[in-house]
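A single protein chain has been removed from this complex, and every other one stays in its place.
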Amino acid sequence: MIRVAIAGGSGYVGGELLRLLLGHPEVEVVAVTSERRAGQYVASTHPNLRGWTDLRFVPLAELPECDVLFTALPHGYAAEQIEHLSTLAPRLIDCSADFRLDDAAAYREWYGREHPAPEWLGRFAYGLPEANREAIREARYVSGVGCNATAVNLALLPLVRAGLLDPARPIVADVKVGSSEGGDRASESSHHPERSHVVRSFAPTGHRHTAEVRQVLGVDAELSVTSVELVRGALATVHAWLREPLEDRQLWKVYRTTYSAEPFVRIVHEKGGNYRHPEPKILAGTNAADVGWSVDPRTGRVVALCALDNLMKGAAGTAVQCLNLMHGWPEMTGLRLIGLHPV
Amino acid sequence: MIRVAIAGGSGYVGGELLRLLLGHPEVEVVAVTSERRAGQYVASTHPNLRGWTDLRFVPLAELPECDVLFTALPHGYAAEQIEHLSTLAPRLIDCSADFRLDDAAAYREWYGREHPAPEWLGRFAYGLPEANREAIREARYVSGVGCNATAVNLALLPLVRAGLLDPARPIVADVKVGSSEGGDRASESSHHPERSHVVRSFAPTGHRHTAEVRQVLGVDAELSVTSVELVRGALATVHAWLREPLEDRQLWKVYRTTYSAEPFVRIVHEKGGNYRHPEPKILAGTNAADVGWSVDPRTGRVVALCALDNLMKGAAGTAVQCLNLMHGWPEMTGLRLIGLHPV
Amino acid sequence: MIRVAIAGGSGYVGGELLRLLLGHPEVEVVAVTSERRAGQYVASTHPNLRGWTDLRFVPLAELPECDVLFTALPHGYAAEQIEHLSTLAPRLIDCSADFRLDDAAAYREWYGREHPAPEWLGRFAYGLPEANREAIREARYVSGVGCNATAVNLALLPLVRAGLLDPARPIVADVKVGSSEGGDRASESSHHPERSHVVRSFAPTGHRHTAEVRQVLGVDAELSVTSVELVRGALATVHAWLREPLEDRQLWKVYRTTYSAEPFVRIVHEKGGNYRHPEPKILAGTNAADVGWSVDPRTGRVVALCALDNLMKGAAGTAVQCLNLMHGWPEMTGLRLIGLHPV
Partner (left out) sequence: MIRVAIAGGSGYVGGELLRLLLGHPEVEVVAVTSERRAGQYVASTHPNLRGWTDLRFVPLAELPECDVLFTALPHGYAAEQIEHLSTLAPRLIDCSADFRLDDAAAYREWYGREHPAPEWLGRFAYGLPEANREAIREARYVSGVGCNATAVNLALLPLVRAGLLDPARPIVADVKVGSSEGGDRASESSHHPERSHVVRSFAPTGHRHTAEVRQVLGVDAELSVTSVELVRGALATVHAWLREPLEDRQLWKVYRTTYSAEPFVRIVHEKGGNYRHPEPKILAGTNAADVGWSVDPRTGRVVALCALDNLMKGAAGTAVQCLNLMHGWPEMTGLRLIGLHPV
């Protein structure tokens, strides 16, 4: 049993980390922080945890030393505190956007400010096992992943690796997302009568995760993010063009080559049924990413699809998967979670 | 007062036609048909009409002569019956897909069978006023429009007319739709526990409305249709590329040129707020189409947006707008419907 | 044409008043107030009104004199300002809870404070036409109605008037409501990820509308209010016991006696179909109240049902109905709104 703590445990990613770590057989959660809720039971904030833990929030200043520190603080905060946070544990897994990009110029471009600790960018391994497993295994510091970026990256990874895409034509990633992506703070845009049943063009252009896709895949994808009626879940519909026509069995082979050994990626490409393509709702609460595709033989367009739970494979679940990798445990440890149907 | 009838009045488009025509000051609804429900009150099928009409369904065989016949029969049926249907009224407005394409070869390609009455294809005016107003004014026979095609067509029309798009790069139309697009017949895929909260890649490639976009705009757009949690409404997110950089005010001008005189198209392009881009939910029950755009100055991509109610501007509402045009009435007659907020 | 104004026009009831009054043939809306949004277009707050009005909000201090003033201010505010507000127009229709109760003691008991202007309580007619039509016709000042109280009152009115209920047994009114009842201000409880899909016991006991039911019906009903996944709409399921067994046709007669001449109350009591009982969703945006019942012959329990749109029949719609009554116009003037199906 190792000792883990969570800095920033009152938000949705913090809550998911807690849910996962409380059920993880190799770890003990020794502390969870929240400034606003210090002294309160964590289960009063995360009502699903009632009966599963008696922990109370402590302020960050009272965080004890531990073996692994997870940080799920608001964007920007971990970067500003990294010198201090890194003294609290020999290993740190950050779930914010602060250490995802390895390039300070890209950070400046997409986040609109100077990175507060640029010398740390190179010390973090990008925390997507499917793209960066070996580095994570050896890392002391692992970054989080962007949920939308991850859906796009996992949809495209096999096609990009196999060099199948036509570089002369653009890649368009049209991502549909649920409301939990906006975090736990109420706002005018999250007010239920306004947010219900929207098909809201949240970020038709200029989404920050564009930079993460470029870094992971080495290609430019143009992102659009649309909010739909859903709490958890994201679907990336990625439109790209093949260099040359391919038959379905060839695409099967390409996807299998990349993913057959991956514990959390399932290929979903069936001829019929309601769930013949990846569907986020049946992945809620799990660390699965379901990927699939459709090819238009008239035009050579391939539509690559990836569904995931933005709080899990898009955040906390992948973070725990990284924890497992860093310690040499089986990757599914604490993550053997089956989704629900119907739901 | 003219006499109108609806052939095929038990489905969702038929119900919308009824709702609109019952409130239309220039028409009297003399008959509504349904084979399955002949003899029943139409309000038992369309419970929103309780108290507004005492009409009962009659079988098609009992349809009286009238001034205008609306047909909202299942796809294929009107084409097979057109010789007979055309004897019932001097003017006919069809809401099915049967007479939208003017080319029998395109029909064969997209609908997978020979058109049963190809000689009639040329007699129908395509029923989208924003693209074909003059022909509709003069027409005896007017076709319906595809809901998804209409969203794509209205989003792109200003850009295509102005010749702003780069022909070397593809157009991708990623359309999000509600469950009413599937019609009123229950099926395994419409079962509530299965259909709820989906982000379902209904037609990632190969959607039939591709042909309608080509016919109206003269360009090829690649369609993908994704079902989301919504009953009424569709949003087209159309990704295209500009030939050369344009400033926002130039795009305003282009959209205004096309739409400033249109009674049902509103330009929605605001700097802030929850509804800064077109949003289908606030259009439910109205004949409005809201259009907007976003440009990515990094890449020249323009994201053209159009929201509408698939049963209204995408079907019955546009059909009534055509009725008005054919009779020289103001286009908003019977269609002065304000949407709801919140909803 | 009379001149009307709305004090407090940025909230949901204010928005509905605007939607209705902009389409009302006998009135002109001369001003709408909002302190926070003074100077802004009302359509930027109420996006459904885009294209239908160019009005901008003014501060309350700039409200011009008019023929009828509607007030849709936060609870408590109209009562505090009533001396001033009453100088602005000869007639005033208030949509808040401030003047519903005619008894200052009841106000104190249920609202937990002294009424700021108790001498005004007797000057207001309670604004529910089905229960108080003649007084409204003659009134200069008309109060709003509580949405949940109205659903309970309309469900029970026929049974109470006919003296059919067993006074020895309690009346339980279990009301299910949508999120728009909470108003337009975002809060932790209205945050979409929290509010979605709830069956939340919002007020299992102690709901304030209890007092309005007592005042209107002269009986005590015990209210429970549960929030469900819905934006607009409320259903009252009112459990009561009959003094003696009644056949269905006797109950039909009782309900018809009360409601057959009512323009907005429909009796919904069918033997089959999805909509055999009152259903709020198909009433959204309309002023209809649908009422029905079910009797358990084993026990004598009658379940009286009423569905309505809380912002319409439960607030703004009834207020406009009162406007019509006060001016001797047909009650449906400006309120001939048909609901949607499917929705």
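Going in written order, the chains are labelled A, B and C, and every chain counts its residues from 1.
In this section, contacts are C-beta pairs under 8 Å (C-beta built on N, C-alpha and C of every residue); 3 or more make two chains touch, one makes a residue touch a chain.
Everything numeric here is computed off the predicted structure, so don't read it as measured data.
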item: Residue touching the undisplayed chain, where the options are C:Ser44, C:Gln215 or C:Ser294; value: C:Ser294
item: Per the touch definition above, residue among C:Arg108, C:Arg169, C:Lys253 or C:His327 touching the missing chain; value: C:Arg169
item: Chain A residues that touch the omitted chain in the full complex; value: 12, 15, 19, 22-23, 44, 46-52, 180, 184, 231-232, 266, 268, 270, 273-275, 279, 282, 284-285, 288, 290, 336, 338-343
item: For chain B, the residues touching the chain missing from this view; value: 12, 178-180, 182, 184-188, 190-193, 195-197, 231
item: Hidden partner chain, residues of chain C it touches; value: 169-170, 172, 174, 176, 188-189, 193-201, 204-206, 220, 222, 224, 226, 228-230, 233-235, 237, 239, 241, 274, 277-281, 292, 294-296, 298-299, 301, 303, 305, 307, 342-343
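In the analysis below, only the chains that are shown with their structure count from here on.
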item: Innermost chain by mean C-alpha position; value: B
item: Chain centre separation in whole Å, for chain C relative to chain A (CA means); value: 45
item: Chain B and chain C, separation of their C-alpha mean positions in angstrom; value: 35
item: Sequence positions of chain C contacting 2 or more other chains; value: 12, 180, 184, 231
